[in-house]
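Yeah, one chain of the complex is gone here, protein chain that is, but the others are all in their spots.
Labels for the chains are A and B, by order of writing; each one numbers its residues from 1.
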Amino acid sequence: MIKQRIGKIINEAVKNFFRKPATISLAKDKIQIVKNYRGKLVYDPANCTGCGMCVRNCPAAAITIVNEGTKEERKMKATLNVGHCIFCCQCVDSCPKKCLSYSQNIDLASFNKEELKMQL
Amino acid sequence: MEKVDENKERAENKENEENKESKQNRETSERNRIVIPIGPQHPSLKEPSSFIITLEGEKVVDAVIGVGYVHRGIEKACESRTYIQNLYLIERVCGICSHTHSTAFCQGIEELAGITIPRRAAYIRVIVAELERLHSHLLWLGVAAHEIGFDTLFMYSWRDREKVLDVLAEICGNRVNYGINTIGGVRRDIDSEMMQDTLKMADYLEGQLKYYLDLVMTDKVLSARLVGIGKLSREDALKFGVVGPVARAAGIMDDIRIIEPYAAYDEIPVNPVTDTHADVFGRTVVRIKEMLESLEIIRYSVKNIPDGDIAVKAPRRIPAGEVISRTEAPRGENIHYIRSNGTDMPDRVRIRAPSQANWQGMRHMLQGQYLADIPITIAAIDPCYSCTDRAIVVNSESGTEIMDWQGLRQYSIEWYKKRGIDVSLVKMPERKFYA
Partner (left out) sequence: MVLKLVKILIFPGFSFLAIYGMFLEYLDRKIYARIQNRMGPPWYQPLADFLKLLGKEIIIPADSNKKMFKILPIVSLAAVASAFVYIPVFGNTSSAFFEGDLIIVLYLMTITTICMFLAGWYSRGVYATIGSVRTLTQMFAYEVPLFMALLAPALIAKTWSITGMTAFYEEHPRYILINIPALFVALISGQGKLERAPFDSPEAETEIVSGVFVEYSGRLLAFFKLSVDCELVLVASLISAIFLPIMTDIAVLDFVIYLLKTIGILIIFSLMRSIMARFRIDQVVKICWRYLTPIATVQIIINLLIRGLLTL
């Protein structure tokens, strides 16, 4: 039979009392993001052909690509609804021209629903 | 003759008396019964589900279990989305064991399409699956400790879980809903820096897990709250068909990783973990030992991961057919059934998550328990949870609407104005939380 004691965690408790807390103060410190974290999308319209693969594969119907120019002189615009986007980056994988990529910007919360629709 | 009659009469009388007495007993005990609802909203439940508990004093006589409050129609939604889109939908069946669901789904489709994934991809799937098991079990340990009012252990185990989540974020790009699986392999490769970080985390965690195991084994208060609670014997476990750690704590080895190896588990040695306590204590021990086993698996896979591609190209349209695919989720056996009709959308998807199997034995486990032990008994099967952060106003003048933050704020300002306080002068802070 193993010997049992009351309050075995006390050593660890006292040790932790003098340790630096594992949490940070949200009011003072900043959260560190690892470098591969998937955040808000970045769009580079230079090569975009408007093929629509990203739109077709998006599971959340968050991204739309429109051509505001003419067929010859393309002026591609991408709109992302960050309220819908689930940051899966399937669009990044799907794009044949590598126009889309992701950043580490994840501070996208807003008090207003309209602000969630962003022009990329 | 007369004597016999007399005897009979006497016996009958006695029986009547006994009946009366027991009836009286029953009546008084029935009068003493109270029915309390635990859930759908209750601090001890991390998901909405309802337990109507009949109590006699502090003892549970009966429990009626109602689940299904978070039915989101995922299976139906799958039928109107392409396989690629479904990957991310399936991943959101559960926030904690998302990888195991997407693995089961991908595996099934790969089988239908006749694709074999590269070995490196299989190894990466195993590494992520074991990391997921680690974080899920650590989460469970914390929740279980919180249910019995041991918040210090709760905080410690969640602190250690953060380390696992950091590694997961580094490998997959997100803390939960990793999005690492794709049909035909995985989406991201693992580089040597990630491997170093994983091994470093494993070394740290091993010390912590050994400490927790020692703590659970030797702390008197913990064992007073865990031993003998939520008993489900081997026979009952087989009868109710429970899976995962609940079954393994009753001595039933049902680990899919061993019985029917998938991904790279056929090459990686997995030791079965079982226990004979058949109660909450046993489930705790099984989970902690499983985590130690997971660390070994991670170490082995990181060391022996083969070089090569991480994905093969998969067709958009999947050939017609049906398939059943099984994986070992942190909570037990997870089954996916997929039927394809040759288009780019599945015809039918059916998911049997492990918690669904484990609910069956719940009523049996609850009966005869103290009220105080209900939360830990429920938590011991580790049910999944989901949550949302918008408020839906029902029956307001304008009908149902979803309020965003500004709407809620406006509502509260008006609410206070009616009572003579004007809080609209208080400015909302404009700040950015993330570096």
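Everything that follows uses one rule, which is that a residue touches a chain if its C-beta (ideal position, glycine included) is under 8 Å from a C-beta of that chain, and two chains touch if they have at least 3 such contacts.
Model, not experiment: these values are computed from the prediction.
Within the set B:Val60, B:Ile117 or B:Ala145, the residue that contacts the chain not displayed is B:Ala145. The residue touching the chain not shown here, chosen from B:Ala224, B:Met253 or B:Ala320, is B:Ala224.
Mapped onto chain B, the interface with the missing chain covers residues 34-37, 42-44, 58, 145-156, 159, 219, 221-222, 224-225, 370-375, 421.
Listed by residue number, the positions of chain A touching the unshown chain are 6-10, 13-14, 16-17, 19, 21-25.
Throughout what follows, only the chains that are shown with their structure count from here on.
Averaged C-alpha coordinates give centres for chain A and chain B that are 25 Å from one another. Put simply, chain A touches chain B in their complex at residues 2-9, 12-13, 16, 22, 26, 30-38, 56-60, 86-90, 93-94, 105-107, 110-113.
Per the touch definition, chain B reaches chain A in the complex via residues 81-82, 84-89, 92, 152-153, 156, 159, 162, 166, 169-171, 173-174, 177, 179, 182, 187-188, 211, 215, 217-221, 223, 404-406, 409, 428, 432-435.
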